[in-house]
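One structure follows; several queries about it will come next.
Note that one protein chain of the assembly has been removed; the remaining protein chains are unaltered in position.
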Amino acid sequence: MAQLTFREAIARGIAQEMRRDESVLMIGEDIGAAGGVFKGTVGLFEEFGGIRVRDTPISEQAILGAAMGAAMTGLRPIAEIMFSDFFAVCWDIVVNEIAKSRYMTNGQMTFPLVIRSGNGGGLRFGAQHSQSVENWAMQVPGLKVVVPSNALDVIGLMAAAVRDPDPVIFLEAKALYATKMEVPDGEIVDTLGSAKVVRKGSSATIVTIGAMVPRSLAAAEELAAQGIDCTVVDVRSLIPLDTQTILREVSATGRLFTVEENPRVLGWGAEISSIVAEELFYDLDGPIVRITTPHIPLPAADALEDMAIPSVSRIVEEISRSMNG
Amino acid sequence: MAQLTFREAIARGIAQEMRRDESVLMIGEDIGAAGGVFKGTVGLFEEFGGIRVRDTPISEQAILGAAMGAAMTGLRPIAEIMFSDFFAVCWDIVVNEIAKSRYMTNGQMTFPLVIRSGNGGGLRFGAQHSQSVENWAMQVPGLKVVVPSNALDVIGLMAAAVRDPDPVIFLEAKALYATKMEVPDGEIVDTLGSAKVVRKGSSATIVTIGAMVPRSLAAAEELAAQGIDCTVVDVRSLIPLDTQTILREVSATGRLFTVEENPRVLGWGAEISSIVAEELFYDLDGPIVRITTPHIPLPAADALEDMAIPSVSRIVEEISRSMNG
Amino acid sequence: MTISSLDLDAKLGLYRSQVELRQFEKRAYDLFLENYVKGTSHLSLGQEAIAAGFAAAMREDDYTFATYRGHAHTLARGVPMTGVLAELMGRTNGLMAGKGGSMHLTSVEHGVMGSYAIIGAHLPIACGAAWSAQYRGSGQVAVCFFGDGTTNIGAFHEALNFAAIWKLPVVFVCENNLWMEYTRTSEITAVEHPAADRASAYGLESIIVDGNDVDAVFEVAKKAIDRARAGEGPSMIEAKTYRQAGHSRADPGKYRPDEEVAEWLAKDPIPMYHARLLAEGATEAQLSEIDRAVAAMVDLATEEAKAGETPGADLLMKDVWADGGSAWRN
Partner (left out) sequence: MTISSLDLDAKLGLYRSQVELRQFEKRAYDLFLENYVKGTSHLSLGQEAIAAGFAAAMREDDYTFATYRGHAHTLARGVPMTGVLAELMGRTNGLMAGKGGSMHLTSVEHGVMGSYAIIGAHLPIACGAAWSAQYRGSGQVAVCFFGDGTTNIGAFHEALNFAAIWKLPVVFVCENNLWMEYTRTSEITAVEHPAADRASAYGLESIIVDGNDVDAVFEVAKKAIDRARAGEGPSMIEAKTYRQAGHSRADPGKYRPDEEVAEWLAKDPIPMYHARLLAEGATEAQLSEIDRAVAAMVDLATEEAKAGETPGADLLMKDVWADGGSAWRN
């Protein structure tokens, strides 16, 4: 066992896979000797060298194009897009090329690649460096989307993503980089598409991901004190989506709340809400409520940012209002 | 009155506004003497000249950057992105710059601009030239999103979009370009954010947009013959969203079906489903069902494309199965 | 190998290749008029020398990256005509069973790593294949074709710099046919030679070739490919040519001055090469035998393509993922 931060877990997960498989390479801006802007790749350059852990120009289209071309010719690249907001400058390669080419070629090509990216707010970086873009990625047929919430999951899901034959968008909550936990030694490999029930309750089911998982758990503790006993489901991967676990846990409590960091309109919770509204219509005891960042760009000031992203107290408030209302 | 095609309506709507306001300019690829790849700008170059109707290089970031810079300094540009799939090569300017800058600057700037784009399938153009991206745009705080379904609405909503002080994404269903209707002479100005009830029924409410409106209407006729009498709501603008009309019409029938051309996951109907599931929970008589293109890239072959996009018969089938099941 | 080292047999091969592309595309156009080909398609009529010359200079395992205007490059690499034609017609015996269509021709088996319909996107992707070849030490080279209008999009710039700094084995080929869709590229481009005048921005040599002269194309291709294979890095070649038809199936190309079209029809690469081969010792009989053989080949491909089946629902939901399926949830 070792005490590991979320950011150290990234490097450990990648190192585990790079040792195992020579076809795994990394590219990105400042990921080499500098160890990454978020220090997610510290030690990899030293262990694997500048050919396998390679700095690039500020050319996100080239980075992802390179990853795609390498993947279709037998390698398993891991590309870093420093902040997930920057997906917007290379979105074509992601949605039009990487996501569609297997289908278009009737399966002639596979794209075993991972795109890691720092995601979400909480660091007072303002509207262009704080977005939660899991809903952008979830929207695109042909992409898998992973959003881990803790160091252990980071390692296992990173390994699963690297081994997966399909393109995986791996979103690392910036707000969690410094969080720590005990992690067992040895190889860790997890499974994409498996949600985890991280708290078991009987009154309502909270479905959430990433940085909202610890907040939802804290909220559940406060709610328990009010007599509202919540199940908390950490979805972990939006695509593939473990609908079975979600449906089971929602039907057990009869109530669904989603807690989402992405802005409200067409946040990932809208899809889960629509699935539940269709498939569990007769099992719901009350309205589905989505607790989200409002539909606004994120403000920079700490006071404002804290009001925007769902906080423990807002989660408690909205759930208790709806459960008592 | 004049018989007008959808594509002619675009030029008419734009011409109406360009005559009125010298600050309205157009830019895009092949929009000048050529009249646009879809012939949506025929006659504008001749009437307004090459300075106001200007051909650009294949540089979508430059096109939208230019539109943004012009809008913030007092003009009202209309930019064309030829196929909406190409938003992916200039998405940064749309989501990170145009959509956010008013908010970030605390209202110092306004962005009265329109981005027109050919949207959707049906022309056998394959996965990179057939996407319905209304859900991409709807997801971004700070963008208005308009999707007209007929020539009359094209004129009025184009005028409203040009006059609107905020950025409007104006999505023109390619499958509708050749459709015709009678349109009154004289100035036509419509309102953003107003849905239209295009058929009144009592059994269920179909909520839809764009090229799916005529299909939903045709399906409603067939369903009526089966005794299922549907209201059809043409949403027309996804942002601002006329939730009141939707909620009213859904609560009147107790049932909601969305008919969406965009791929399933986080299609625009998911948002409407989540609103209805929360706000009309106690008024629904059955599950909300979303009829969408499956969550796949679009195939090129005519036979396959026809299977992918919701057809009249699929709409009929899914609604009647759910209403009778 | 230099131009003079090409013997007559090899040159007859280049002739045949061009004739194949020409006759194939003429047939594709006819089938389009007969409504067998749905959707769009983009012909390379007049540009065949580039595809033929490069393909002849490539090793079997080299990579081709093409655009939506990709029939010629696909066929030139040896992909059977039937698969291409059937793909245009949306049949199950198409290269991609109709799922890709005319703009996305791909045959990994023949090194055709795709045709790309978003301007500029495939330049960075070609860098990736070249990077992979470099890392694997396979000696493969990626050849990436694009148009003059493509030189003004951002991805072009990123790819060129990227290839240069990593000395990637990639050859960028700008087929300068003077036009974008309906706009003359020189009207919206800051330099005269849209590719060649920009080579120096990436530390590359400025190379221009007569794209209607297949021998000249072969020579310049061979040199750039050899250089890439030897680890000396990327090249960019601007090949001057002209598309004889409109931009796409719907376009009669009326915006072009008649004299310009006439001038370039007079420079048609195939009659030109025909005359050259006669001068270099080929016989009229040899050449017309090639024409005839190709015609038969095109006829056969047409028949086979027409006999293909219409794809069904099974194909629709197939191969989004590597497991062969499309399930995104359980």
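Residue numbering begins at 1 within each chain, and the chains themselves are lettered A, B and C in the order written.
FYI, a contact is a pair of C-beta atoms (placed from the backbone, for glycine too) under 8 Å apart; a residue touches a chain by one contact, two chains touch by 3 or more.
Note that the structure is predicted; figures quoted are calculated from it, not measured.
For the omitted chain, the shown partners it touches in the full complex are A, B, C. Touching the chain that is not shown, out of C:Val191, C:Ala275 or C:Leu300: C:Val191 (per the contact rule at the top). When the whole complex is considered, the residue among A:Gly43, A:Gly126 or A:Pro165 that touches the unshown chain is A:Gly126.
Where chain C meets the omitted chain, the residues involved are 152-158, 160-161, 164-165, 187-191, 197-198, 200-204. Residues touching the missing chain, restricted to chain A, are 29-30, 32-34, 37, 55-61, 85-86, 88-89, 123-129, 265, 294-297, 299-304, 307-308 (touch as defined at the top). Not every partner is drawn; the one left out touches chain B at residues 25, 51, 56-57, 59-62, 64-75, 77, 92-93, 96-97, 101-110, 112, 141-142, 165-166, 193, 239-244, 275.
The working rule: only the chains that are shown with their structure count from here on.
Between chain A and chain C, the centres computed from C-alpha atoms are 40 Å apart.
A separation of 30 Å divides the Cα centre of chain A from that of chain B.
Among all residues of chain B, those that touch two or more other chains are 85-86, 88-89, 126-128, 265, 295-297, 299-300. Each of residues 97, 99-100, 104, 116, 118, 121, 154-155, 315, 320, 326, 328 in chain C touches at least two other chains.
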